[in-house]
Each structure stands twice: as structure tokens, then as C-alpha cells.
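Missing here is one protein chain; the remaining ones are kept as they sit in the complex.
Entry: chain A
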Amino acid sequence: MTPRTRAALRRCLASPRVVIGLALIAAAVAVAILAPFLAPHDPQEQDLLNTLLPPAWAAGGVADYPLGTDSLGRCVLSRLFYGARVALYVAALAATGAALLGAALALVAGYFGGWVDWLVSRLVDIWMAFPPVILALILLVGLGAGVNKVVLAIVLIDWTRFCRVLRSEVIVVRRRDYVAAARLAGFTHAQTILREVLPAVLPLLITLFSLEMGIAVIVEAIMSFVGLSVEPNVAAWGVMIADARQTMNQAPWGVVAPVLAIFVTVLAFNLTGDGLRRALDPRLVTSRGEA
């Protein structure tokens, strides 16, 4: 590990934002993976005698359903746990896809410059002029509903975030003499990009990746709310909000629980991303006199 990496890592772990954010993300991941063991019930199991139960601590609550039940008598806590699987699946896959596509185009555009750069930059400009939610709806109508389609839609919309930010960073790195030196040492363009340029923009990429995961969680919730994401028989946070919407007046916790879950998860990703940015951005680091 280079001393620079070690110092960066130390700065990250000294940041309360990163520590709290990562702890929350770890908790969410654990819940998602261990959902079959943690959940008291099957998420689809209906108990029609016990519909719209309040949480266990409220008057009329039952210990068997810690967060109560929805209008079909399904356990809210169990659905919440299983819903984390969908949210994190979409977050991880969509952020990875958007990062790969955006970073690849950014590296090519920033490194080669000239007409390649012009083309990519104009494409990003045009792409970003579309309102993202409308674009997502149009894409899903075209692609058809389904959770993997949601992932694809997020990738196709949000690669521009990565591309635009990374491209300007690549241009800065590309002007360093060590990139020219690598070429003079006989590196091919691909080798130069992957071994000299990419490692230098990696901290920024990680930061953007974390923020993108948060965005993906929200987009997935919106899409499952309007029924364009998962199958109706799969528990997802957006589906839970949509289901509980009709009975919101009698059983507000049915909406509150998934909203809180979305809120905490997105907050965790944003905290981590923001903390990483503060710890890794050379401009912010030097201004505090640490580098």
C-alpha cells in the first residue's frame, strides 16, 4: 500500500461521516443477506385475521408482528427486511453499471481529447437535458417493467454523472508528465489509461459510486411505487409504500416504516460519499493543511 493510500485511508476512517455511513451500510447489507433468518415471517404470508395491526409497543400491538401488519396481514418488519434485498441489489448493480459506462467514456474522452472528447461531451450535454424521471419512465415503458430493467434504466440515465465529473479529472491527470513518460516507456494507450490515469481518478470514482448507490435506492423506490419495478409478489420498499397508501389514515406506520428505511439507507450512502469526498479530494485536504 502506498503511503498516499495509507494516509487517505487514515483520513477516511478518522471521518465520522464515513464511519457512521459505513456502519449503517454494513447493517443494511447484513439485514438483506440474513433476511430469511432474521425475518419472523415469510414476507408474503397473509394473516387475514390480523390486518393493519399497529407496532408491538402500541396499543393493540402483537409481539408476533414487531412492526405490525399491512392491509393483507403481512408482517411489515419481514417485508422491510426482504425489501432491503431489492434496494441494495439495484443500488449495487446500477451504480456499478453507471460507473463502468461513465468512467470508460470519461477516460477515453479525457485521454484522447479532440473530436472524441467533443462527441462524448455533447452526448452528455444532450443526455443531461432530459428530465431524469421522465426519461426513466419512457425507458421502462419501452423496455417493459422488471427490476433488472430498472437497473438498466438507471445505468442509461446516470452514467452522465460519472462521465462529466471524471472527464475533467482525467484531463488534469493526463497533462501530468508521468503520463507522457509512460508513453515514452512504450506503454500502449490502453496500458497508459489503465495503469497511470485510472488509479489517479479512482478516489473520485469511489466517492461518486457511493453517492450513486443512494440515488439508485430512491429511483428503485419510485419505480416500484408506480409498479414498474419488481413483480407484485416481491416485497420492495416502494411497493410497501404504494400498498399502505390507501390505509394511511388507519395505519400510518405502514408508510412510515419503509420511508424510514429508504431515508436511513440513502443517508448512509450520502454520508459515506460526502465523507470520502472530504477525505480524498486533494483540494479540500490541502486547504486543511494535512497534505
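In this section, contacts are C-beta pairs under 8 Å (C-beta built on N, C-alpha and C of every residue); 3 or more make two chains touch, one makes a residue touch a chain; residues count from 1.
Everything below uses one rule, namely that contacts and distances are computed from a predicted model.
Q: Have a look at "Succinate dehydrogenase flavoprotein subunit", "Sigma-54-dependent Fis family transcriptional regulator", "MaoC-like dehydratase" or "ABC transporter ATP-binding protein" and point out the UniProt protein name belonging to the hidden chain.
A: From the listed options "Succinate dehydrogenase flavoprotein subunit", "Sigma-54-dependent Fis family transcriptional regulator", "MaoC-like dehydratase" or "ABC transporter ATP-binding protein", the omitted chain resolves to "ABC transporter ATP-binding protein".
Q: Thinking of the whole complex, not just what is shown, which of A:118, A:178 or A:263 touches the missing chain?
A: Per the contact definition at the top, the residue touching the missing chain is A:178.
Q: For chain A, enumerate the residues touching the unshown chain of the complex.
A: Chain A touches the missing chain through residues 2-5, 176-178, 180-188, 191, 195-196, 199-200, 289.
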